[in-house]
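Of the protein chains in this complex, all but one are displayed in their positions.
As written, the chains take the letters A and B, and residue 1 is the first residue of each chain.
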Amino acid sequence: MKEYTYDRNARYARTHEWVRLDGSEVVSGVSDVAQDLLSDVVFVDLPAVGATFKQGDVFGAVESVKAAEDVYMPLSGTIVAVNGELADNAEWVNQDPYGKAWFIRIKPANAAAEMATLMDAASYKKYAEEEAAQGH
Amino acid sequence: MDYIPHTDTDRQAMLAAIGLQDVADLFADIPAAHRFPKLELPPPTSELEILQELQQMSEENVDLTHAASFLGAGAYRRFIPSVVNHIISRSEFFTAYTPYQAEMSQGTLQALFEYQTMVCALTGMAAANGSHYDGATSTAEAIIMALHVARGARRRIVLSPTLHPQYRAVARTYTQGMGLSLVGDDHLANAEPKALAALCDGDTAAIIVQNPDFLGCLYTPGDMQALADKAHDCGALFVVAVDPVSLGLFTPPGAYGADIVVGEGQALGNTLSFGGPYLGLFACRMEHVRRSAGRIVGETTDAQGRRGFVLTLSTREQHIRRDKATSNICTNQALNALAAAVYLSALGKAGLRQVAALSYHKAHYAADCIASLKGYQVLRERPFFDEFVVQCPHPVAAINRHLLEEWDIVGGYDLGQDYPELANHALLCVTEMNSRAEIDDLVDALSEVSEMKIK
Partner (left out) sequence: MTEPLIYELSSPGRKGVVMPEPDVPLAELPSDLLRADLPLPEVSEIDVVRHFVRLSQLNHAVDVGMYPLGSCTMKYNPKVNEVAVRLPGFAWTHPLQEPETVQGNLALLYELQEMLAEASGFAAVSLQPAAGAHGELTGVLIMRNYLYDRGQRQRTKILVPDSAHGTNPASTTMSGLTVVEVPSDARGNVDLAALKAALDETVVGLMLTNPNTLGLFDENVLDVTRLVHEAGGLVYGDGANFNAIVGICKPAELGFDVMHFNLHKTFSTPHGGGGPGAGPVGVTQELAAYLPGPIVALSETEEGSLCLPQMPSRSIGRIKSFWGNFGVLVRAYTYIRMHGAEGLRRNSEYAVLNANYLQARLKGTYPVPHGDRTCMHEFVAQGRIEGAEGIRTMDVAKRLIDFRFHPPTVYFPLIVPEALMIEPTETESKETLDAFVAALLKIAEEARTDPDLLHTAPHTAPVSRLDEVKAARELKLCAPCY
């Protein structure tokens, strides 16, 4: 298995989104594992600011040339900002998935309880390695 | 007659390689009770026989190379330069598949890229696809795209009553499972842009108009821009259906606020062919292209840095996105799009203007002559391109019967079929193919009919 990077300050969903607290809001994107599975990302479809979703809802999609994967809300809440720069810089998702390639900023509805349902970096690493071993 | 090259020796050798005795053994998986049914089909024919038979069948039709025609209504008899058939008969084009393997399909890909460019040039839009089935299905796909742009949050579509009746019918068929309300086309009065604008609300995903409309009327860029502004104020898309030949002369929808332009592209180098295959033009603003449907060709480079072309934005499509695709479309009308590209290249900037201008002048000559006839009235509240409405003294069907039987003329379209308020109204179409002599004949024939007592 390849060596991936993991942001120690983030928590992770089984669908490979990461989420990081930033004051009263959270920031989310997709993990290094996810970007590698997709290969060259060419487009990120992001929601409208103001839209409200529940944890696990599809909020957008990330696309390579041959695949499109839905991305899911790691936490319930309202979209307060989206990363408009990804429109012209989709390759950032491959280059800097935890930094420049953040997808959305959420005002969470129930952060404390829902954060607990997500994995920390160590557990996610283990999960991703098991998934890879099973050939997913 | 078949096209199988195998000899008996080949067949035996192949069966031996497979390890079977008989060709019938290949079909053991088919339930025995249903295997090898008898098909009651006509006996096979040779090429010679079938061509004779088809020749005879085709001659049972009244075709428009023998009769003068003033029938349009969405399908047009236009001149096709000889080069068009020459190019589309190249079997490197017509016996190729969808260009899935780009390195082996640069001919089709570049031709479609050029077609997309010319569609953008005609319509004034930034992006075009490689075609839909026809103008009607392009319109239906525009509705579905507008729903996607609205992210499923809007359920209302405003249709002009003078959008082609068959486009409206197909739009309803396509969207019947989607829980939409398609409104506006039940009253002819809504053809007025202001009336249509009044129907647009916060639940509206798109307003769809046709310009020139089904009755031939041209709307000014100012009227259209006002409607576009209203649509945009409501958060809806403005969709315009066009006759591409009219765009040889008139302002393109891209200049008056259109978000999507659709249309029937048949008139660009395709024969009438009893209604198909035609091609659905589809163009849109760049910001919405990822919500659109259909094949799109993009420019790129090869490993050595040379320009080349590929199918792009495929993640919108069914083979990747499956149930979340923007549409189910797969096969389109690529060869018809090629015909359009060759047609537009051969005529070019000057030629297409000439075609449009000729049609305009001839149609206006015909309208002026008919307007002077007793019993007829030409509706001309708005300017028109090459089609216009004539109020007739008798039912249109009866007039047309007389025109054909006595004058070898195929008359206009009977508007009473679609608009009860337009009973006894004909939609006449005049193109560059109609000579002055034909038009004069039509005028004489209509004059004669007006005096007659017919039902």
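We adopt the following convention: a residue touches a chain if its C-beta (ideal position, glycine included) is under 8 Å from a C-beta of that chain, and two chains touch if they have at least 3 such contacts.
Note that this is a predicted model, so its numbers are computed, not measured.
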Which of B:Ala68, B:Met145, B:Leu281 or B:Leu347 touches the missing chain? It is B:Leu347
With the full complex in mind, choose from B:Ile320, B:Leu379 or B:Ala423 the residue touching the hidden chain. B:Ile320
Determine and list the subunit A residues touching the chain excluded from the picture. 40, 42-43, 63-66, 90-91
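One rule holds in what follows: only the chains that are shown with their structure count from here on.
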Under the touch definition given earlier, write down the residues of subunit B that touch subunit A in their complex. 151, 290, 314-315, 320-321, 324
Subunit A residues touching subunit B in their complex are 43, 45, 47-48, 61, 63-68, 70
